[in-house]
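What you see is part of a larger complex, with each chain still in position.
Which chain is which? They are A and B, in the order written, and residues in each are numbered from 1.
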């Protein structure tokens, strides 16, 4: 069974694993942990050792089958915390599956090979979930969280020395192309960018070309991808709603997108729907980015010309501020860099909520 | 007459004075400019030369009686722009007055002497406004915007060499104590912290002591203070609503506070009131800060432990993101560092809106 519930706890530092004690205190076994998804307080960029630290302290304490996804950056009001995805032995309404890709070789980072790895792993996860669902019921994929590698300067130099193709020589930029390739893979798995033409287009050209010119054609509204130096494969968490018996559901998920970084309206529409079901928000998963066009609703922003703070940090702070205000909670998952994950300048959005309280 | 209207325009850089052309194009004389209040795209901290640049290019083009208030920092979604406060020759419902204090000597920065200077100038401005109001009508002060100096390392060294008292040796911290002293002055002028006991308390102790221990006793809900190296006196703009004849009002202001950095509820309440009057938001003036207690609604934030980005930058990004989302506009005035300007962790808030459209 892959029915799950979601639960979150604050952490006092990236090295704080005390939420495990709190889990035990409420009678949950460590073995039931499918995934730990955390927001840690580093810069969320290349040299974010808060992610590596969290990885290092959590991994030995988790079941081998569990995955970790640590996203750095709690700019502004955001509060460091971990979200557990916990196997439940009864029907909950919420389902999950976790998966690894193979190792992504540095020279394949940000290419079609990475996209295809992510696509395959996502499909495997979905298949596994479907096999657990009663006949005739429908499965709605709400969120595919991906943690993927980046390029360090050591790896870039090795590629250069070896005469290997280099997608970028900029370590920060490598995070973006890795997220983008992962998002494409999710899009294909979910059939959001399934047109054979588009795939032909992609194969013939270059992801970079898509990024520059076709910003809005290959976005996936359910993908949320985050890069890091703390892993060399991709970790994938698929979250879905089983809609066969809503009467007994205890947790549900709802998905949407923010059209731009100030799109309060879309968020409020989802919250209204939850309110109508008398639901209670448990967790928000959102992607955020500085609009690559340099403006939001025709008003210039300065996130892409600020050489002191990277744009992903700006975007997390701003979108985090908006979402935290709307849900009244700062322990939310807002991740920066939304290439192909929702509309350009906006981002994918998924809210998990409790029902039947 | 000091009836005014408020109008804002985007700027393409801190050196962009083209909004003057746009003013002229709509038939407004430069002579009618009472104040230029701008958000420029620097770091909003000590070495923010975007403010100095804006000051340098705007001042020669303005009437001698006009003041400039440039607040640096357009983190996140915020968009660089200038707001004009324009003298109107007929009743508008909105009134304004501008004032300078005397030069604040470096050794007086952040002390009671600065607070008293600001208090006196604010009272003078209010008196001038009242003298222009018809008998029997009431004047409601909505906002006192203050631009005040800071300490550079050169000034700090001169004070040290001269054996002068030093409130701080940290240039960034000098911005905070300057804002705080200004806010106290406004509080006294507006009667928000008028208890003689409190003043005695302040005189006997030290503003620092208040800051550490009595966070919530001396806050002023109408003050919005910002520090900069580009001036050595304080520039003061008082904005008020004349309520004698609401029927003919074209612009109005409404004030409140954000209780904390995610207080969407208070903002939405003000917006609701504007909506009920069929008003249209022209400009939002908000103060923002990282809660000095290190948490928001019992959830830890990391703005005060981030040694890469100063907390005022975080706060502007987050609160700017929330406000821009709620009003659907990124050209808003969000200023960082709200010591004594609204509740600790929150900030003062004033919205100017058009009515009778």
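Assume contacts are C-beta pairs under 8 Å (C-beta built on N, C-alpha and C of every residue); 3 or more make two chains touch, one makes a residue touch a chain.
This one's a predicted model, so the numbers in the text were calculated from it and none came from an experiment.
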(request) Quick one: how many copies does the complete complex have, if 2 are shown in place? (result) 4
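FYI, only the chains that are shown with their structure count from here on.
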(request) Could you please state the distance in Å, as a whole number, between where the Cα atoms of chain A are centred and where those of chain B are centred? (result) 38
(message) List the residues on chain A that touch chain B in their complex, please.
(response) 10, 12, 41, 43, 74-80, 261-264, 267, 295-297, 299-303, 305-306, 308-309, 313-315, 317-322, 324-326, 328-331
